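Left out: one protein chain. Kept in place: all the others.
Going by the order they are written in, the chains are A, B, C, D and E; count residues from 1 in each one.
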Amino acid sequence: MMKTFYSIFLVSLLFSYCSAADFCVGDIKSALTPSGYPCKPAAKVTVDDFVFSGLGVAGNTTSIINAAVTPAFVEQFPGLNGLGISLARLDLAPGGVIPFHTHPAANEVLVVVQGSIVAGFVSSSANKVYLKTLKKGDTMIFPKGLLHFQINARGINSIAIVSFSDPEPGLQITDFAFFANDLPTELVAKTTFLDPKTIKTLKGVLGGTN
Amino acid sequence: MMKTFYSIFLVSLLFSYCSAADFCVGDIKSALTPSGYPCKPAAKVTVDDFVFSGLGVAGNTTSIINAAVTPAFVEQFPGLNGLGISLARLDLAPGGVIPFHTHPAANEVLVVVQGSIVAGFVSSSANKVYLKTLKKGDTMIFPKGLLHFQINARGINSIAIVSFSDPEPGLQITDFAFFANDLPTELVAKTTFLDPKTIKTLKGVLGGTN
Amino acid sequence: MMKTFYSIFLVSLLFSYCSAADFCVGDIKSALTPSGYPCKPAAKVTVDDFVFSGLGVAGNTTSIINAAVTPAFVEQFPGLNGLGISLARLDLAPGGVIPFHTHPAANEVLVVVQGSIVAGFVSSSANKVYLKTLKKGDTMIFPKGLLHFQINARGINSIAIVSFSDPEPGLQITDFAFFANDLPTELVAKTTFLDPKTIKTLKGVLGGTN
Amino acid sequence: MMKTFYSIFLVSLLFSYCSAADFCVGDIKSALTPSGYPCKPAAKVTVDDFVFSGLGVAGNTTSIINAAVTPAFVEQFPGLNGLGISLARLDLAPGGVIPFHTHPAANEVLVVVQGSIVAGFVSSSANKVYLKTLKKGDTMIFPKGLLHFQINARGINSIAIVSFSDPEPGLQITDFAFFANDLPTELVAKTTFLDPKTIKTLKGVLGGTN
Amino acid sequence: MMKTFYSIFLVSLLFSYCSAADFCVGDIKSALTPSGYPCKPAAKVTVDDFVFSGLGVAGNTTSIINAAVTPAFVEQFPGLNGLGISLARLDLAPGGVIPFHTHPAANEVLVVVQGSIVAGFVSSSANKVYLKTLKKGDTMIFPKGLLHFQINARGINSIAIVSFSDPEPGLQITDFAFFANDLPTELVAKTTFLDPKTIKTLKGVLGGTN
Partner (left out) sequence: MMKTFYSIFLVSLLFSYCSAADFCVGDIKSALTPSGYPCKPAAKVTVDDFVFSGLGVAGNTTSIINAAVTPAFVEQFPGLNGLGISLARLDLAPGGVIPFHTHPAANEVLVVVQGSIVAGFVSSSANKVYLKTLKKGDTMIFPKGLLHFQINARGINSIAIVSFSDPEPGLQITDFAFFANDLPTELVAKTTFLDPKTIKTLKGVLGGTN
């Protein structure tokens, strides 16, 4: 019997030098690469690298959009590095809206966990609108790079968990891209068909210049 | 002014033949390919192809494990085809457990939306255990292909939404792989170090033969 | 010497059954898959499947934007199927503009082959503008999914060849997505911060309803 | 106790509809796609789809090159479809040589299982030669797309098992590409710097015309 | 004629600054990234970076499993870095067994080069067993992430060369994951259906605690 015990320990030794890359917790202070951040040394990784509590806290919805996005992307949750997935929490107070935006690098799937949400996206070539009122428990897909939005559908706080097919999905809110920077009003007008007055007003609101 | 109207319609025509593949809703009756199912014709796709209500319904937890898994994989939700993502809902009644299992094709991220869950996974080379008690709002990562489990941590129903980095993550429950088929007891014994009596008992429970 | 001749023919036979997939010319009448179209049978492929003449013809720039996009995407040029690349030609008459748009599925590189072009893109998180006046021979990158535009910089016809990192890059023109469909004005207003009157005017111009 | 047995069967039912794509045995009579062949229906797959005996048979080395390549690519071994790997067997009789060639779609790793082999590859930019005499048990890497060769190093039969990083690695033997087709001698001369007489001789040997 | 010689040298110069990434020999002392290790500088790479002799040496099979696995993964053979492939050698003495295990990150193909091996794997959803006795020269596929095993089929030493579709396939032996660490017996019992006594015995054998 001792032979068995001893021998199987040898088995353990035989296999122990096969050090596989089970995961790659991101060392987010190192330089990013096209495939993600360099990995934190495995010996320093603990279970806490795989656990994130930020989605348990309601976002602050006291802004004009009455809504908040709480991301669990690789910068907030480095354990996601290289895993092809990330999450976020949406809080939509009554009247809340997440304005038209895209995620340049990821498909999105949304699950309503409280309340009700009107959501839609627009296809690229035909500009067709896919629009739905979602109730608690409903799931909706927003394909990569396509313009989409979410609006609170009822007079109560609504919450959704959204998943992305990339640890860094990106987020480009169209109004911010158009009006929250120094792109000259003349160029915005030429490239959006909006009139300069409308542009200047929205630049004023969103902090844009020129 | 009419010139403007008329001309911009021309613009519309100029771009309209750029038919992009925004999405590929799976035609799941056609033969699968290594990249997923062939796409349903875009003209037949409606918003309902992107919406799934199955996660809003509690799973039946009246079995011995007091737990249920409700998948929203590509077969249940063909809109996910080719998008690199899928979901599932876990229901864990008091005493509920999802036994040791792997997802051969996907990383998993779990969000607790009700109750509390003890979850853990084991690394491949060092056999190190990453174990945590998760409360509502907590998120935990389970890397691709690694053995992991979830157990209800309290005396109340617990629910989690899990996301996967593939539309077909797969699910291999170790006990079912060992004991729920016709693999001869002698081979199971040799390859698991378990004694034949234990194997035969579990084969009996799980419906295995030989 | 005959032995040599005869024997090397044998070599030919030995290798001839190694039928590799050098290319996969798209059979674009078959159902698309997530990786592209099924391949046309190799025996029916000729050199003409790899040659496309459409970029040699100037686009019609007599519209209000005084510009045209001529795509060589997989639907126009099926030889590109599965190859991770496609092309297009831009024609910008004096005053010509390609309005703000994204390519949801591809990075873009533009080479000016005639004239001069002002081009810009906006980053996602910081909404920073990257703006440049390009002269003949200059190349500029537009990263995947980010809003960008091109404008004729001088009083002469300008031409560019653009390359994409996907056979189906997609093209979503923001104004068309917002105003050229049946998305209700109220929802557009909520999700863009634009006033209903502006929206209705642009819907009128671009053929939108509701 | 009966409750346990009964209940765990329920567990089995709960999970049984999670049909994952563990594998995709190629239906090689259907049209290829960029990601491989459509999958044979899982219900028709048997263990024999995963077993191939062709590498156990020595190739016929009685040609002038005194060598043979026996492939286990996806066409010969459809179980490899979509798996990112394939194999081949090399037989090199005394004097045997696998002439300069590339695999356009795969990295290669060779293991000598009998005899001894001189092998080499040439890097692309610096044209540096990486040359080694390999003995039984030695492994050598040949990177994707780079020109390489193998030669019997001793007076006895040598055998190697080679693995590729793709189910369809492709095989382009330079001499066959230059001389075994109808590419006009004049064009071969211009593009290889070889003199027409040498070209015509090799065309004669390899069955080329023009 | 001198013009020719001189001029072609110019050609050489023209192309010489196109430094391509033909390979990326791993600098395994640097931090891993999701795509592999940083590359050793090309100028320091020699042919010996592409040659590995470790598979030519029989593994030590004097343990209770009478078997050994000798890996040629990226840590042992850094030339494989980034190439999507790796190898290992299996030695199975009489009575030898490689117990149930998975490779979380790679498909596997096994070639028997000496003796005979009984091998099997279990599918994920249906728990179907794919079982075969392999003789010298036979090849068998084990799909990514699925439980499988190998057993010596005869009374003589058997050897196999196995190839993987990733430079770091990983290796998770189920018994080691369950019993060779500090996961509490109570949790192992709940998640495997095994009784505490069996668990404690195997923990004792394999060095586990708790």
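Just so it is clear, a contact is a pair of C-beta atoms (placed from the backbone, for glycine too) under 8 Å apart; a residue touches a chain by one contact, two chains touch by 3 or more.
Here the structure is a predicted model, which is why all the values come from computation and not from measurement.
Interchain touches from the omitted chain, evaluated on the whole complex, reach A, C, D, E. Interface note: of D:46, D:62 or D:191, the residue touching the hidden chain in the full complex is D:191. Within the whole complex, the absent chain has one touching residue among D:37, D:149 or D:164, and that is D:149.
Against the chain not shown here, chain A presents residues 31-35, 59-60, 62-65, 68-69, 71, 73, 75-76, 104-105, 168-171, 173, 176, 180, 204-207.
Although one chain is not displayed, its contacts with chain D can still be listed: residues 97, 99-100, 102-105, 118, 120, 122, 124-125, 127-129, 131, 143-147, 149, 151, 170-172, 174-178, 180-183, 187, 190-195, 198, 202, 205. Touch with the hidden chain on the side of chain E covers residues 3-5, 7-12, 14-15, 17-22, 24, 27, 30, 33-39, 41, 81-82.
What we mean here is this: only the chains that are shown with their structure count from here on.
Once chain C is ignored, the contact network of the remaining chains holds as one piece.
These two copies of the sequence, chain A and chain E, are related by a rotation of 120 degrees on CA atoms, to the nearest 5.
The distance from the centre of chain C to the centre of chain E, with each centre set as the mean of the Cα atoms, comes to 42 Å. Chain A and chain C, compared by their mean Cα positions, are separated by 26 Å. In chain C, the residues that reach two or more other chains under the touch definition are 33-35, 104-105, 170-171, 176, 180, 205. Listed by label, the pairs of touching chains are A-B, A-C, A-E, B-C, B-D, B-E, C-D, D-E.
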